[in-house]
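Here the complex is missing a single protein chain, while all its other protein chains stay put.
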Amino acid sequence: MTNEYFIAIMLLSPLVGFLINGIFGRGRWGGYTSGAIATFFALTSFASAAYLVFGLTELADGPRIISATFFDWITVDELKIPARFVVDPISAIMVLVVTGVGTLIHLFSIGYMHEDRGVTKYFSYLNFFLFNMLVLVTGDSLPIMFVGWEGVGLASYLLIGFWFNDEEKATAGMKAFITNRIGDAAFIIGMFILFFHFGTLEFEKINSLVPVGPTLSWLSPLTLGTLLLFIGATGKSAQIPLYVWLPDAMAGPTPVSALIHAATMVTAGVYMIVRLSFLFAAAPYTLMVIAIIGALTVVLAATIGLAQWDIKKVLAYSTVSQLGYMFLACGVGAFGAALFHLMTHAFFKALMFLGSGSVIHGMHHEQDMRRMGGLKKYLPITYFTFLAGWLAIIGMPPFAGFFSKDEILWQSFSSSNGHWIFWAIGVLGATLTSFYMTRLMALTFWGQERFDKKHHHPHESPYSMLIPLIALAVLSIVGGWLGIPHVISEVLPAHPANVLEHWLEGSLVHPIAATAVDGGHADHAALEWGLMGLSVGLALLSAVTAYVFYIVKPEIPKLLVQKLGQAYELVFNKYYVDEIYQRYILNPLVKASEDLWLYVDVRIIDKLTYVLTDMSIGTGKMSKAMQTGNIQTYALYIVMGVAIILTIFFGV
Amino acid sequence: MLLSQIILFPLLAAIILLIFNSKSDLLKQAALGLSLAELLLGAKLFMAFDPSTASLQLTENYSWISQFGISYSIGVDGLSFWLVLLTVFIFPIAILGSWNSINKSQKGYYASLFVLQTAMIGTFLSIDAILFYLFWELSLVPMYFIIGIWGGARRIYATVKFFIYTMAGSILMLLAMIYLILMHKELMGSYSANLLDWYKMQIPFVGGVLLTPQTLMFFAFSIAFAIKTPAFPVHTWLPDAHVEAPTAGSVLLAAVMLKMGTYGFVRWVIPLFPQAAQYWAWLFMVIGVIGIIYGALMALVQTDIKKLVAYSSVSHMGYVLMGLFALNQMGVTGALYQMLNHGISTGALFFLVGMIYERTHTRQIAHYGGLAPFMPWYTIAFLIITLSSIAVPMTNGFIGEFLILMGSYKSNPVWAYFAVIGVVLGAAYMLWMVKKVFYGPTGKELSGHKDHLVDLSAREWIILSPFIVLVFWMGLRPNDFLNYSRHSLEHWVKNQSSYTLDVKK
Amino acid sequence: MLLASAADLIVASPLFVLFMGSLTPLIVKVLNKNKEPNNFLSMIQGVGTILAALLLMVTVYFLLLSRANPFAFSNLIAVDGIAIIASTTCLLLALASLFLMRDNQSTNGDQFAELVFLTLNSVLGMLVLVMATDLLTLFVGIEVMSLALYMMIGISHEQKLSKEAAIKYFVLGSFASAILLQGIAFIYGNLGTTSITVLTEKADLLIGQSPLFAVGMIFLMIGFLFKVSLFPFHVWTADVYQGAPTPHTAFMSTAVKMASFAAFARIFVGSFLVNHDSMLNILQWIGAITIFAGNAGALVQNNLKRMLAFSSVAHSGYILMGIIVIGLGATKLGMTAVMFYLVTYSIMNMGALAMVSFLEKSYSDEISTDHIKGLAYKRPWLAGSFTVLLISLAGVPPALGFFGKFFIFTQALDQGLLWLTLWAGLGSVVGAYIYLKPIVYMYMIKDDDQNEVISEAAKDHEVYNNRKWFTKTVVLASAFTILVIGLLNTLLYHLLSARL
Amino acid sequence: MTAEVFLFWFLAIVTVVSALGVLFMPNPIYSAFSLIMTMIGVSALFALLGAYFLAGVQVIVYAGAVLVLFVMVMMLFDLKSEIKAFTKGTLGGVFKIGSVAVLAGLILSAIMVTTQGVAIKFQGQADFGMQPTRLLGNKLFTQYVIIFEILGALLLVVAVGAVALSRSKGGTHARRID
Partner (left out) sequence: MLAESISEIGLGHFLVLSMILFITGMLGVLLRKNILTVLMSIELMLNAINLSFVAYARSLNQLDGQIIVFFIMTIAAAEAGVGLALVVAVFKRFKEVNIRFFEHLKG
């Protein structure tokens, strides 16, 4: 029973915070009050989450699961959806990440947002987001997950468009919601397919019904259903082709970008696939598609990231790219690796976003990197924490990113679902990541000070912002130690265990074919070391190159831009994807609607009504024309009538 | 007698108002009081209703036109229960919504509203065909006046179009009803216009052949109901009527009157002509799908808020039609639920549009912009209702659309694939409108009205809060509502091809 | 052989009373040195006479009911069900018309006593017509009714139009009755008698055998088609209804139609349509075209009287459907439906035209839709009643008009007249539009000339109009009846059905 | 060819010719005189058919009363300028004559078919018993008395009405409003 209470507290305390701030705070409370309230409820949630996860570790044997069923949500015919929430090893990680990172970001926001007019609203939205995210991760059936799924989308919509007086920002929010909706529509259909195949949408029940062997058919409900769910995931997690909303989503306040568009919400798609690993594992074709899409996204986003000037845009594309890694991991059946990277990425990307927030805050809302540079002496703490994030993302050991990314790369090479091409693409992506991230560092913190010193007085942020930065920096360093690969731990003195793997044991499924390869890892050890070295080496090389380009010889990039010309234009303009969508999908749709309205509604349907009316009126006019007023004409009608009737009667 | 009281009390109220001194300020209060009294009767019905049975309850039966077996026979079951409650619930709010906007001949206005209420409730409760037809047509008259007298600039065009469209459809229905009365005589040996008797008839049906009695009558009824619903090619009266009607008129039109059409399908068409309904279900699903997508596309390009909401109605009612003709329990449950949802969300939307119209006297989306800073609570209310309208989970809209789509998927996946496009488009047009109206810089046209842009008044809060409560209640605990209809719907679906209805003694 | 038996005299007593009573206004006028007595007095005399005749009529009917033989005067007339229903209705309608005549400016002048006299004699003709069981009586009835009517219209105050209407009606009416009479001649020649009872028995057989008899039947029908204004014999209707003083229009469009249809229905009792498809088809076509020509014709009119004239044409089309049903063998049910429709239609149309009569401000006033702009705000009760009447005419339940249509449609469908019924249904949709139009003007369009300076004369007219108490009574009473009988339609139906 | 037959043909020609005179004479007075000729011809035909009383009445009532009335009215009008007999409109005329022709054709053929050519002959002499006129009177006052009475009333109605019509001054004086 207590567990139920704690689940309820975990879920509802952000909701309570949302309501308190939303209803009572508006226009009355300042940033500190409402921020304190919101942070308190986030912290409460984190505390209960921690308690629950602790409780989970106690449950050694049997299914490690803590669940609570509150009421029956929908009950119609064979469809039964209880409002049931669970904390199991998979969701436990997410719950901790969400509430933990969430709390930190709440804290950060107090400093970042307290001067904003709508700060109460801001905090209520943040709490609202937390609530929905928790529903998403703990929900024990697809529909409940979908509730959170759409709920976080809604929160994201509200927060992106937070400064709605600027129409562009409002538009960005709308774009995010609608793009997500496309994915959601597919998600719904996916749910239907699964429901009518399995007869239930509860995870555990589906798990028990999933066929043993892989389903090798494109048209089987399993493949189709998972594919559609994956399309849903591409919407939420910004993968090709639905990633376009995420860069625009940077219109929101920076902590929001950190929380929603880097750490938590955008990983929901990955989480969903991990959560349903037993299902996806049985659908290898889907996995293949996921891997391909993931790999493509990695490269595409990374290349775009090379040429952006907006610090947040760079981070956004990097997020897209990193999400691509997670999908790649899922695609090759390394669900654990995906979850691992999800977690580490949450740490270091949140860190980097917050760091950039700190920079932006310090620079009085300047986001263009061309007008930064040399900030490390103005923002020392920010710089150092950012440095940790940088090292993590480019995959330098022993930072968090190294372990998780390496796990993915290794799995994509070695797993039976994997292929060396995936590995190659992954390494390419890592190299590019390393380049543009170093570029970001170079442009922002190193080199010359390019900003106008008269107007800009860069200053370090308050402690409420720095504490989260530091905390996240620590996590970015140590976070990866939870999943140290066997090859490394063997050489390390203490032989630290792979905690994560142990934790997730039994909760995750490996692709059926992949299990066979696990044996004889000794043979693989050398290969693993080699590949690891290669990727780290390449990343280093790339980082050095970037350093050379942007610090040592700044004229090289300009030369390159001139040389590459169109290719650069293409990348700089994000491959014109937005323009293509606008031109070939949106504009024709609006045009078609206008035409339909003008032609079908107005010119055909209404016209038809008018034609009928006109026909009646025409008959009326004929009837009127008959009335000449002339007596003899009337008499003629009588005679004609008689004549005609007689003619018809006698059938002449 | 309870049902008769519910039907006839508003009529009595109308008469009371008519002999009221029209100069008196008490008129509005009296109207509100009377409608609240009716709401109390609704509450009594809520207490008296037994959700554990599928049979018809609280029936009353008095002989009326005995020579043709026509009787005053009414009853309620799970299919009509919520619609009746919706009607009694929405009227006091509608009266509150007309509080300041109706200044001309108030007496006639409130009397019309009450007559309308009688007609609507009567339509939902009638078990006799001719009685049903009587209420069905009667509902046209007050609505005709409400739009025609208290409406906007093109009100006469709109109201006449509304009247003629609906009447054209219902004439066919009347003929089919007469045919059924005669057929009952032929098959069963006595005249009867009682629906319960009709259910027992086996109406000849030959699949695919148009000129068989069942198919012909199926279409005769369907056309009448499709026009009222309104389904795709016969929907054009709706935008006009909505745009021109006064706020309460739009609300009642959307919230209750359109339901009369879909309720007709549930109560009359499908159980009476089961084979034809099954045979032609695909057609109506296609019409539903077209309605969903077409309505959404239309809404996407409207420049008038009310017209946008009106076209969104077309889209929403497309879902209902689709759910009904899925002919399985999920679809039909969803459809029934969606009827209520649409009543609540679109009703509330029209109220909201009316409120802003009272302040700015324009309905052009282009004239608005940046309202949110001036009217934050209004914006929140609008947003909540918008979310309900675009079926975000935890609001009522989601439950309805989810069940409908699921039911449709079960009966024919292809249409569900198409229908789901509407989910995306729905979000698109609503959010686009929200963006244009509330966000961005303040509209140029509004600069003169800034003094009027005050946030919600207490009266407006009273109007909106029930809707908001219901949006979440119905979204979070649908079973609280569905339990009242569950047995009826189960019975309806399970015994589709030989549907009969018992009377609970 | 006696001139007539006592029983005969009893049967004819309403007619005698009516005729004698009709003379009283004249006698009073003569005794008053040929000066016009008080209009009110003349009207009261007329009303008294009508009520006496009504009372006698009912008494006679119930006396005869016990004898089970309604015939009298060598089977020339009979007081049977059709007769009692039609004659009582006609008498009541005449009563209402007298009320209107008393109030209307174009009828209540110097010759009101004569007008009352002519009206009562026109009703006398109607009574003869509805009682007629012999073609000769029938013809005589038509002539008495019509000739009196021609003159009633002719002596109106309004000069040009009503004289023209009278001439038109007269020439065309005589022409049509000549055709009818020729028809009677052919029927007589082939049948050997003019008895309608015999005719209905043998018509079925003879139509097949003798073309000339068929021609006779058709001529006879055409005489009636003219009187009840069915296409293409309806053309006079609008002109005459418009030109005639409104009370007379009310009288014509209700009582004359009632009487003519009642007599018309009699010849179909033999159900000869069953075996004569071409005849059936012709009548169906006439019905269908009439409904549409009437409704569509009304669509383009602005003059209320003309509009109601066309609507009256359309309603004749609906009634013809009932007549066809009678001809197809469903005698009792069809007859009930027809009578029901006639009674309801008479009430509605009497009310509607009374409203028009009320609105007329002088003898040459022509009421168009413009005249009723914003009326609802000046005279809410009357406008409301008019609305009820119009809605009833449109056939929207729960007003009485709907049930009239319902019974007709039911019987028509029962006889398998599917497409005709469909057509009639569509026609009534068009019809709905025309009845909505005055409502639109009354309620939804504001009167523009609110601020215009009102002349003294206009004020006087207004004052005068306010005193049209009888007219107002007729409007309100008919609207009230429409609503009440609308709900209690079964009572009326059974009342009629039991007589037939 | 018996005298009867000869007489019939003679009278037929007379009536038809004078009827055509009614139709074609431009001057209404001449038309009226032609009509008198027709009436007399018809009355002779009545006599030929054995309806002697009717023949007499025909002459007295029609030729003697009705037509005289017509002529008197015409004199009242003093119409000298009447030149054209027919209303204008060629197309209308064609329609009128055409439809009348169709009608005439149909009726005549119906007569032909019904009377089987003209083969039906009158059976025997016109014989209604001893005194047809007396019998006529008898029937009139017994069997048909009601119609007789009604027509009496009708004549009174027409008389009063005609007087009223001629006295009606119409719109020359509107009713005073008091």
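The chains carry the letters A, B, C and D, assigned in the order they are written, with residues numbered from 1 in each.
One rule holds for everything that comes next: contacts are C-beta pairs under 8 Å (C-beta built on N, C-alpha and C of every residue); 3 or more make two chains touch, one makes a residue touch a chain.
Computed from a predicted model, the values in this text were never measured in an experiment.
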Inquiry  = Let's see if you follow the contact definition: name the visible chains touching the chain that is missing.
reply    = A, C, D
Remark   = Missing-chain contact among C:136, C:376, C:408 or C:482 belongs to C:136
Ask   = Taking the entire complex into account, which one of C:30, C:55 or C:178 touches the absent chain?
value = C:178
Query = Footprint of the hidden chain on chain C, which residues?
reply = 136, 139-140, 143, 147, 150-151, 154, 159-161, 163-168, 170-171, 174-175, 178, 181-182, 184-186, 188-189, 192-194, 212, 238-240, 242-243, 306
Ask   = Touching the missing chain, which residues of chain A?
value = 624, 627-632, 635-636, 639
Touching residues on chain D - with respect to the absent chain = 1, 4-5, 8-9, 12, 15-16, 19-20, 22-23, 28, 31-32, 35, 38-39, 42, 45-46, 49-51, 53-54, 57-58, 61-62, 65-66, 69-70, 73-74, 76-77, 79, 82, 84-88, 93, 96-97, 100, 103-104, 107-108, 111-112, 115, 117-124, 126-128, 132, 135-136, 139-140, 144, 147-148, 151, 154-155, 158-159, 161-162, 165-166, 168, 170
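One rule holds in what follows: only the chains that are shown with their structure count from here on.
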Note = Sorted by label, the chains bordering both chain A and chain D are C
Note = With centres defined as CA means, the chain nearest the overall centre is B
Note = Distance between the CA centroids of chain A and chain B (whole Å) is 38
Message = Counting only Cα atoms for the centres, state how far chain A is from chain C in Å.
response = 79
Task = Measure off the straight-line distance from the CA centroid of chain B to the CA centroid of chain C, and report it in whole Å.
result = 43
Task = Pull out every residue in chain B that's touching 2 or more other chains.
result = none
Task = Specify, in ascending order, the residues of chain D that touch 2 or more different other chains.
result = 106-107, 110
Ask   = Pairwise, which chains touch?
value = A-B, A-C, A-D, B-C, C-D
Key: Complex interface listing, chain B residues touching chain C   = 64-68, 105, 108, 130, 133-134, 137-138, 140-141, 144-145, 148-149, 155-156, 159-160, 163-164, 167-168, 171-172, 174-175, 178-179, 181-182
Task = Write out the stretch or stretches of chain A touching chain D in their complex.
result = 632-633, 636, 639-640, 642-643, 646-647, 650, 652
Inquiry  = Using the touch definition from the top, list the residues of chain C that touch chain B in their complex.
reply    = 376-377, 380, 391, 396-398, 402-403, 406, 409-410, 413-414, 421-422, 425-426, 428-429, 432-433, 436, 439-440, 443-445, 489-490, 493-494, 497
